[in-house]
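Heads up, one of the protein chains got dropped from this complex, but the rest are sitting where they should.
For clarity, chains are labelled A, B and C in written order, and residue numbers in each chain start from 1.
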Amino acid sequence: MPEENVNKQAQAGQNPKDEEPRIGVYVCNCGGNIGDVVKCDMVAQTLGKLPNVTVAHSNMFMCSDPGQKMIADDIKEKGINRVVIGACSIFLHEQTFRRTLERAGLNPYLYYHVGLREQVSWVHHGTPKEATEKSIRMMAAGIAKARNMKPLEPVRLPAHRHALVIGGGVAGLRSALDLARRGLQVTLVEKSHYLGGRMAQWERVFPTNEEARPLLKRLIDQVLAEPNITIHTGAQVAGAKGYVGNYTVTIRQQPRGVRGTFPNEQGVMDVCPIKQRCEFNYGLSTRKAIYRPYKECVPEGLVIDWEHCTKCGECVQVAPEGMINLEEEAHEFTVEVGAVVLATGFQPYEPFYGEMGWKEYPEVITLPQLHRLLDDEGPSDGKFYWNGHPVRNVALIHCVGSRQVEGVHRAQMDGEVNNYCSRVCCTASLSMASLIRQKAPDAKIYEIYEDIRAYGRWHEDYYTRASKNNVTFLRYYAEEIPEVRRADEKAENPLLVKVRDHLTWGEEIEIPVDLVVLSVGMMPNPVQDLMEIFKVTPGSDRFLLEVHPKLRPVETAVNGVVLAGTAQGPMNIQESCAAASAAAAKVSALIEQAKVELEPYVAHVDPDQCQGSGECVKVCPQEEAIELKTFSENGRTFQRAVVTPANCNGCGVCVSVCPNRALDVQGWRLDEYEAMVEAIAADIPAWEGAA
Amino acid sequence: MSTETENRSAKILLLATLSGGYRGADMVGQGHMDYPPNTYILPVMSAAIFPPKFYIDAFNKGFDAITVMYSGTDSPYKGESEKTAEIINETYGKMKELNLDPRRLRLAAICTVCVRPFLEEVQRAEKLLEEIGSVPRPLTKPQAVPAQPAGTQGGIFHAN
Amino acid sequence: MPTEHIKVDALVVGGGIAGMQTALDLGDQGYQVALVERQSSIGGKMIDLSKVFPTLDCCSCITTPKMSATAHHDNINLLTYSEIESINRNGNGFTVQVTKKPRYVREDDCTGCRSCELVCPLEVSEDEHEFGRTSHRIVYVPFSTAVPQKAVVDIDNCIFCGKCIQACPSDAIDFTQQPEPVEIETRSIVLATGFETTPIDAKKEYGAGKLRNVISGMMMERLLAPTGPYGRVLRPSDGKMPASIAYVQCAGSRDQTLGVTYCSRVCCMYAIKQAMLLSGALPLAEITIYYMDIRTFGKGYEQFYQNAKAMGVEFLKGKVARITEDADQNPIVRVELIDEFGKTRVTERQHDLVVLSVGLLPGGNPQAKFGVPVGEDGFIQVPDYNVFPAVTSQPGIFVTGTALGPMDIVDSIMMAGAAASATASYLESSNGSGKEAQSQPERSVEYA
Partner (left out) sequence: MTARVDPQFITELKKYGEVTIESCFNCGNCTAICPLSTEETPFPRTNLRLVQLGLCDKLRESLDPWLCYYCGDCSATCPRQAEPGEAQMTMRRWLTGQYDWTGLARLFYTSAFWEVGSILLVGAFIVWMFFLFAGPMVTDHVALNTFAPVERIHYGDWVLAAFLSFFLLSNVVRMWWFTVAKDSKVKVPFSVYVTEAWNLIVHFVTQKQFEKCDEEQKGFWQKKRWRNHWFLVSGYVLMFVMVVGFLPWFQTDNIYPIYHPQRWLGYYATIVLLYGGFDILWSRIKKEHQSHRFSHLSDWIFPILLLLTTISGILVHTFRYLDLPLPTYYMYAAHMVVLTPMLVLEVPFGKWSHLAYRPLAMYFHAAKAKAAQLQESLTTAPAAAD
């Protein structure tokens, strides 16, 4: 923290412009959103009579250019030095109007925003008169605060031109690449021991029909070629300290146990006595405790599954000397970064036991498993076989784990059903249907769906092509999910799917099949730990929440932490890449200049009031945010509290304990609140609400 | 009925944190749900800045119920939730001295998407005021002024 | 007239939401950006909309700050009412010839006070179906939230009475204005050329645009917008408040007879959004949405759809085959429906107003002007759609927003970020600074 900034802070607080408040009050109709309920003209008129209010206007759109111009003109021409605006939510336009003030030459913090839309007109539409009165009181409170407001300067901090990308899937890789090419340092951490995430497990990606892994490989190669990117696989974030521009992140890396590659890898795997479910193939095959995640995985080479390894040492015997070290320990290190990209990805929905026959019948698999099954490098070498027999009849059931209905579907652990659409499963299923047709030209393929959501560019072509490929479509009613059951002993096909088909006027259709594929939806990867570390929050669908879906779709409420890819919600590869790039653009804009500006909402000590009681230091929960310093003046030494703004997050705990009222959080001062409370409770001058 | 009485109906103050309750309140607005207009929401960065005196003063100035809507343990501020709870507890003590029903002050954890809990909190406060009426002002120690019986709002205002 | 020269890092073509956001994302990173918009105000299609799904935010409230921020950004040079004439590759950069069309109002002097508009004696109506901004005076400020807030003269209809010249307090009217050439030297170009909607007369079976009470979704946006023509929802033929409104989905998408095979991606959501707004504006109206598949795929969209259902909006599965009208000009739709008992029937249902959920068609002609290839659907085709969606086959030219295919606003804003990132990567690379051409992996990709 450079000293001059602290001084500037202190100055800003200590020497407010000593001038009479001249307050400009503006009431926005919001194109009727507010104006239809609240009589904005009357609000402005009434407020105009309050002391210190120089102008009071109402306008159709305050946020529009003419609206903003009106404010700027008043500042310049009428000497307005405080602005109070009643408009939509503070989260939408506080910044907009601050910039207006700034452009007009006024300190942007001499502004107070009253939410008249979300908190008045939209919730009191039945009582317009009371809503108008409430608007007046809320605005009057704003005016009261404005009278006491002081100009503030943002805290300017140096920032590391270094970003941390968490997650080495396609979104993380894409973000890292963009950031690095922009000239920023990037640290990429990936929990597993290989890069590529879920995309590596796909057989093919739509809408280009490219094979997934070669496409991914090209991206990984580009990432590896960037000198600015440092990659840590097997690594997880263990903790973080700091703030935007200046995070110190602790990373814990699991060892691979194997150093590099060597020729006899297969032999090493063969001797390992431990057999485990292979996650890469979604359990369709097994692997050893020393294994290669998949054939062309990056980084190459074997990995030890520490959880299941018994350290029997068989592999060490077979491997070349020194290549395997079973005693390797996890280690921790820290990186200093300016911003964090969360690209933590998704996991496929795991159906409940018995949900459409899942786990109850071995012939029921999920769509990700089908990807593995049809993959030439998959457990059946790409042959469409199940249990050793060619699959001749297959049904793909859509919306398993998506678009769930309360009361029809079983809820997750948190009591909620997945009522969202997972976006990718329709086209993914359709593309798989065409792939099945290629592999098994005579197979009977059924797609059992609610709505076909082939929304994206070229997606509809998959639907058309599946139809032309003689895939039979059946449409089920949301309330009546298809039933999967065991066929008779003698039946040719092991399973029966029963659907009430909307397209066949509600007829009940029975389909004998060899394999049922559940098109499972997406769920976010469990990242509770990261949410706690970075203080980001999930939405009601459990995916990480953006600030505003339209205005700021990749940013979180925490400055310096952005979202990329499916951590935020279901997306396909193209959308993940676009989102990841957008996240990179935001990070670049934030830290590219090697400095970050922060809101000045930090604790401030009034040295005249402070008696050096030290109460504040005792309660401060932040490290090195406030301390007692000894000063000497005129031969008298005394102690005063001093704040380090970069470390203070403005929690205000110190404010409430100060016996001398010497402390305040800048911008949110206690005396301002007292004035606001008084203003709301006070009588309204010349209020003619009854008229 | 005089305009004064009509204007000075019971008032509820909601101190809502910008990272929690205030967004929740916005969410209620976006859902176009309805709640009574005598609720006044003030945005606060952190609920821990208010000393007990602030609450007592607010009751004195004309509020009849106060709900602090903070983010609870989800708060972005370390220490906010414990400290706030501490302060509120301390305030209860002072309210008792002033013969103020402690139910008038509540601390509620309201998240950014807590639409239903928000509405429930508002309803609870409304119901409480229906039951126990407005705050008798000015606030004094119980021995000075006998407890006001719960009556109509207008009656209380006239009494003052 | 001397040619004005501008030198920038990136030229953004199109001032809709995608173009504005790309310009902002580039400008925020410190690059110099020029934004060229053909219309007299930026804002694109988005500024015409009423509210946005799924948050139901007022659309103006979201767009105007972006417009304002774009216009006021230190690093963004805004050229409205300007056409790109030609582009020439110049080393690794481009020289772009732009013509600033004459507004017949000096931009620097005009304060947007509208005094001229008040005295102008003539009013012209735009296309009857585009009752967006119904009619305007000959000299007018395009709309109340236009950026820049400057008047423009509709010279073809002007009778040169001179009243505006007298009325203008800042002497800004200038009938002698000529097209101004501007030369932009740029290192990169981002195409945000946007989309058009399916013309209302595209489909013969839907009345070929002759049925007065059959309107497009875009027109309904205007009816619902606070700045709309009537301030409320009235039907065009007789100004009656419609008691029954029907939405015909896929009226311009997924229909090979129109040559459009793709899904336009936004129509389901905008129909549902309008239905919700209508049930607020006309609480007694019955709203029916005839659909083939409801595609509410985005974040929060499915819940939005379920909310609409719960609010009583009727969703009926069936493609409307024909729309006719009765003697009172009430539209009648003919459709095959499967009822809840599973019986299928053909039925004719009369409504007061029918809204065609028209689709998205490619806007502009990026292939001819910029030499970027387009796909069969007419939207720009890129070599690596999945991983580098914003990078075109022309080095230094990037694409964003609906120029790349139908998208909603969220996806456009995401895409804008992606285009900004791709452009920044290019500008930072040796290619962008003029050493060697950027090489894209050459490979043939089969699309769908």
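In this section, contacts are C-beta pairs under 8 Å (C-beta built on N, C-alpha and C of every residue); 3 or more make two chains touch, one makes a residue touch a chain.
Keep in mind it's a predicted model, so treat the numbers as computed, not measured.
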{"item": "Touching partners, among the displayed chains, of the absent chain", "value": "A, C"}
{"item": "Option touching the unshown chain, where C:344, C:367, C:393 or C:429 are the choices", "value": "C:344"}
{"item": "Touching the absent chain when the full complex is considered, from A:97, A:463, A:601 or A:673", "value": "A:463"}
{"item": "Residue in contact with the excluded chain [from C:120, C:168, C:272 or C:335]", "value": "C:335"}
{"item": "Residue among A:128, A:512 or A:538 that touches the chain left out of view", "value": "A:512"}
{"item": "Which of C:205, C:238 or C:328 contacts the chain that the document leaves out", "value": "C:205"}
{"item": "Hidden partner interface residues of chain C, rising order", "value": "205, 250, 254-257, 292, 318-322, 334-337, 344-347"}
{"item": "Hidden partner chain, residues of chain A it touches", "value": "444-446, 452, 463-464, 467-470, 472-473, 475, 498, 503-505, 507-512"}
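Just so it is clear, only the chains that are shown with their structure count from here on.
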{"item": "Innermost chain by mean C-alpha position", "value": "A"}
{"item": "Rounded Å distance, chain A centre to chain C centre (Cα mean)", "value": "28"}
{"item": "Interchain centroid distance [CA atoms averaged], chain B/chain C, Å", "value": "47"}
{"item": "Interface hub residues of chain C, defined as touching at least two other chains", "value": "55"}
{"item": "Residue numbers of chain A (touch at least two other chains)", "value": "539"}
{"item": "Chain A-touching residues of chain C, taken from the complex the two chains share", "value": "25, 28-30, 52, 54-55, 57-58, 60-62, 64-69, 71-72, 112, 144-149, 225-227, 254, 261-263, 265, 293-303, 306, 317, 338, 341-344, 375, 377, 379, 385-390, 404-406, 409-411, 413-422, 424-425, 428-429, 441, 445-448"}
{"item": "List of chain B residues in touch with chain A within their complex", "value": "3-4, 6-8, 11, 13, 18-19, 22-23, 25-26, 28-30, 32-35, 37-38, 40-46, 48-51, 54, 57-58, 61-63, 74, 76-80, 83, 87, 111-113"}
{"item": "Of all residues in chain A, those that touch chain B in their complex", "value": "89-91, 115, 117-120, 122-127, 130-131, 133-134, 137-138, 141, 535, 537, 539-540, 545, 557-558, 601, 619-622, 649-653, 655-657, 664-665, 667-668, 670, 673-674, 676-678, 680-684, 687, 690"}
